[in-house]
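For this view, one protein chain was removed and the others were kept in their places.
Chains: A, B, C and D, in written order; residue numbering restarts at 1 for each.
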Amino acid sequence: MSMSIIAARDLDLTFQTNDGPVHALKGVDLDIAKGDFVSFIGPSGCGKTTFLRCMADLETPTGGSITVNGVSAEEARKSRAYGYVFQAAGLYPWRTIGRNVSLPLEIMGYDKADIRARVARVLELVDLAGFEKKFPWQLSGGMQQRASIARALAFDADILLMDEPFGALDEIVRDHLNEQLLKLWDRTNKTIAFVTHSIPEAVYLSTRIVVMSPRPGRITDVIESTLPRNRPLDIRDTPEFLEIAHRVREGLRAGHAYEG
Amino acid sequence: MSMSIIAARDLDLTFQTNDGPVHALKGVDLDIAKGDFVSFIGPSGCGKTTFLRCMADLETPTGGSITVNGVSAEEARKSRAYGYVFQAAGLYPWRTIGRNVSLPLEIMGYDKADIRARVARVLELVDLAGFEKKFPWQLSGGMQQRASIARALAFDADILLMDEPFGALDEIVRDHLNEQLLKLWDRTNKTIAFVTHSIPEAVYLSTRIVVMSPRPGRITDVIESTLPRNRPLDIRDTPEFLEIAHRVREGLRAGHAYEG
Amino acid sequence: MTRNALPILTIVAAIFVLWYAAAVWLNAAWAYDRAGRAGVELSYTEMVADTWAQDKPKLPAPHQVAVELWETTVEKNITSKRSLIYHSWITLSATLLGFAMGTALGIALAVGIVYNRVMDMSVMPWVIASQTIPILAIAPMIIVVLNAVGISGLLPKALISMYLSFFPVVVGMVKGLRSPGVMQLDQMKTWNASSGQTFWTLRLPSSMPYLFTSMKVAMAASLVGAIVGELPTGAVAGLGARLLAGSYYGQTIQIWSALLMAAALAAVLVSGIGLIQRIVLKRMGMA
Amino acid sequence: MGWVLAGLVAWALGWLANVWLARLPKSRATGLAVPVIFGITLLVMWECFVRGLDVPSVILPPPSAIAARFAISTGILWQDFVQTVIKGALSGYVMGCGAAFLIAVAIDRFPFLQRGLLPVGNFVAALPIIGMAPILVMWFGFDWQSKAAVVVVMVFFPMLVNTVQGLQASERMQRDLMRTYGSSYWQTLLKLRLPAAMPFIFNGLKIATTLALIGAIVAEFFGSPIKGMGFRISTSVGQLALDLVWAEIVVAAIAGSAFYGGVALLEKAVTFWHPSQRGRA
Partner (left out) sequence: DEVTLQLKWVTQAQFAGYYVAQDKGFYDEEGLDVTIKPGGPDIAPTQVIAGGGADVMVDWMPAALAAREKGLPLVNIAQPFKSSGMMLTCRKDSGVATTDDLPGKTLGVWFFGNEFPFLSWMSQLGIPTDGSDEGVTVLKQGFNVDPLIQNQAACISTMTYNEYWQVIDAGFTPEDLVVFKYEDQGVATLEDGLYVLEDNLDDPDFVDRMELFVRASMKGWKYAQENPDEAAEIVLDNDATGAQTEEHQKRMMGEIAKLTAGSNGALDPEDYERTVQSLLAGGSDPVITQEPEGAWTHAITDKALN
């Protein structure tokens, strides 16, 4: 067994709210190996974001343990082991798009010329070249989302934690970015944890798909992908792909209340 | 020709920004008839939100004209002709979910018992029963999005303007809500303008699909659906459906820069 | 600017009308009182004319104040002790120094409170308590003590200004520095930003609306402090000394002109902050 | 020298105790203990330095003398408290904050007023109390009414500025939402803009608490009946009864802190949703 980059053992997390506790995560076990691309899928409110936040040391589990890169999540965060894309764009309203993207680079102490080059490169990647000088509220919802993706890609973290990064994007851009992300992953051998609501997206991107279910939030299924590492877009029409997608859909449906 | 509920004539909208004007809409012409279900699809930043905001009198066009219900957009807004679902949830942090949903009802002067009944009904509809007493920040992203949909459905507007309402939802919930929305539309004969990024969703829901393209934002194609009004979920596997979806995809691709 | 002219002029005109009316109302008693003692019968117009021209009226009419202002600003050499400009300058210098020190202290305390748990838990109640000490009561002691250790001149006055002005800044900045949302703070955490970095790139920018609002209040407080501070230094010069001397000799016209001068000073200073606020917020894309 | 040394030791001990306490998990007890220890440390240092450096008691009496005086003067202190805090400060606070609030809403409602009244308001409200107080005493008489009037003038401006700023604090999308409901001005005000303004309004209310107290006390320097905290302070300074002066100051500090604490508690209840409150359970 290869070394686990992320290892969760019997993870529990309960929120205390004004009307009683909410079990966001219960008994979650998972290992993510170096170079894995793991997607998380599950009904809204099942704890995907919460789990990702535990990996990022943004939430403290109320039970169990989690390690990242073999050390505690906190140490991993402090060594800047990962880049995180939040579910909402969360750009700073007082900074232009360009300066929003350069912010983590400034914080990590990259030099000026390097910052400029990286910002230009990632904005190009998400198709926002030319919007560098705009303020966030001058951008459409999808453009803001892309800016926030660019921000997480601008520095070279070995681990990427992405919470529905492509939710607000149309199919064509999404396909494009899916391809780009796969290329990046293939080239750099990053480890990626990826939350999505789209079954085809999960299947297309991942080496493993984790299906979760709510109340309490837990893992109900882990599906290994048999697809090759190199994936052209039209792999999505192969029977193998459809077969995996079907299994994911079944797993997902099991976690839902309605029959439909 | 039946009476136009929404009629845009040669609509122009230019934003002035710190680095020059942005042509968000240019020469947009469109008629939406009573009972239509019109989807808007197009690359991110092409002006879908802006167009919807013009209908809602949240933006003032810099050229051309727009009428809603035969009167100016402003009058229509003042007569509470429509319900609007924003791209981001935009719940008020000081109100619980239940009181967020009841807000428009309070403003419109519904009586107490009616408000209670309606809130319960729409929260049930979006599967948030039991979360009435929680505050927005205690909910997951998808749950917030659903609360905001419930808020727009709680009162009986004849027109619904929905800006990517299902963007943050997983496939199963999305299918469920798609069905519910179709049922509601069928039953109440509402007129719906609906922004989405999902081609299947657009085809499944709409009587007409408007394809837009950016810089400047304009309408490049309007595709009439030949699907029957009554649509079971598995209509999505019929050749007719796939044929329309294909046409939309082609239209969409034409508006994009990349080939892929 | 011209857009604002009409509303301002309207309001000012309204105030003048009210003011003249109030002058009649407040000064009439004295006019009748004096006429009565002199045994003359006053007609209404005579009474009105009298109320607007008394030597020591309860409320001087605007033109009386205007004349006094004109005589003590334009017609006096600005180095003269009878020039209001001279006195304003004395007060202004203490105000500005006190404001600068107060703002700096306020921000420093707020940063301490937001970042340091010990300070968060211990300082705030005492900062509040400090503000409930009636400064006018201890100002003389402060001055005496400072004098004893050899500090005199501008600094003691500025210290009293500081004492009054740091409080609004602390209260506003603690709120402002804590106003970033959970997500924005989390983002900083994911980059393992140092507290300094989080401060400069997130907390400080988010606190700007609070900072400027507090600074406006602090500026007004600082002026009050400078004026209060002038009294126990012997009230030799400055607007406070003018106010005091005026009220000691019942020279209401002189009080009002010093008062209006002080208010004008405050208005200029406060709107100066407003201007900076607009420029800064605009550059931050927030206005 | 011994006393000075003792003062320094007290400072070190207090600091260490607080650092230790602050590391403990946050609870009601530590939340209370830390400021109390801080205060006690301050008092002990004061006592030690006053004794150690031989400061004459007509300049600064030691806390022990103040406490002794406090104990024997409770009757006077209570009478002064009622006169100044209850009658003067509180009534002025309510009227001043209320008026500022209403005017802020009016300013916000009519852009005409906003452009006209706000600059003029800045001007009027910056009138220094030293000048205002004698005039207000002349207008409203010697008793608490003139003190309340001074307080009204003092608290007006901070409250006005904060409320005006707060009323502009709602977000674009939140306002758009209200527009889609064809919501009337008053509905938007009540359901959106006022709640969103609350963090600012409470800022103003908090600052105004201490200003109200200062105003009521200082106003008594310019003429008063022969009771009240300001009267007692100025008279006692003249009589060199500094222990009574400080006993009055202690009353002022306690009253002010309680007043402020009450408003802060209310704030916590009303703006629980604001990140500045939410972050710290």
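Note that a residue touches a chain if its C-beta (ideal position, glycine included) is under 8 Å from a C-beta of that chain, and two chains touch if they have at least 3 such contacts.
Please read these numbers as outputs of a predicted model, since none were measured by experiment.
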Listed residues D:Phe70, D:Trp144, D:Phe157 or D:Phe221, member touching the removed chain: D:Phe221
Residue among D:Phe157, D:Phe231 or D:Trp273 that touches the chain left out of view: D:Phe231
Touching residues on subunit D - with respect to the absent chain: 56-59, 134, 137-138, 141-142, 220-226, 231, 234-235, 237-241
Hidden partner chain, residues of subunit C it touches: 30, 34, 37, 55-56, 58, 80-83, 87, 136, 139-141, 144-145, 147-148, 231-232, 234-237, 241-242, 244-251, 254
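Basically, only the chains that are shown with their structure count from here on.
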Nearest-to-centre chain - CA centroid comparison: D
CA centroid of subunit A to CA centroid of subunit B, Å: 27
Cα-centroid distance, subunit A relative to subunit C, in whole angstrom: 53
Subunit A-subunit D separation of Cα centroids, rounded to whole Å: 49
Residues within subunit B bordering two or more other chains: 18, 88, 135, 137
Set of subunit D residues in contact with two or more other chains: 274, 278
Contact graph of the chains (line, ring, star, complete, other): ring
Complete list of chain pairs which touch one another: A-B, A-C, B-D, C-D
List of subunit C residues in touch with subunit A within their complex: 181, 183-184, 186-194, 197, 201-202, 205, 208, 284-286
Subunit C partner contacts - residues on subunit D that touch it in the complex: 18-19, 21-23, 30-31, 34-35, 37-39, 42, 59-60, 112-117, 119-120, 122-132, 134-135, 138-139, 157-158, 161-162, 165, 169, 199-200, 203, 206-207, 210-211, 213-214, 217-218, 221-222, 229-230, 233-234, 237, 245, 249, 252-257, 260-261, 274-276, 278-280
Residue numbers on subunit B that touch subunit A, as the complex places them: 15, 17-19, 22, 41-45, 48-49, 87-88, 127, 133-135, 138-143, 145-146, 163-164, 167-176, 179, 197-199, 233, 249, 252-253, 256-258, 260
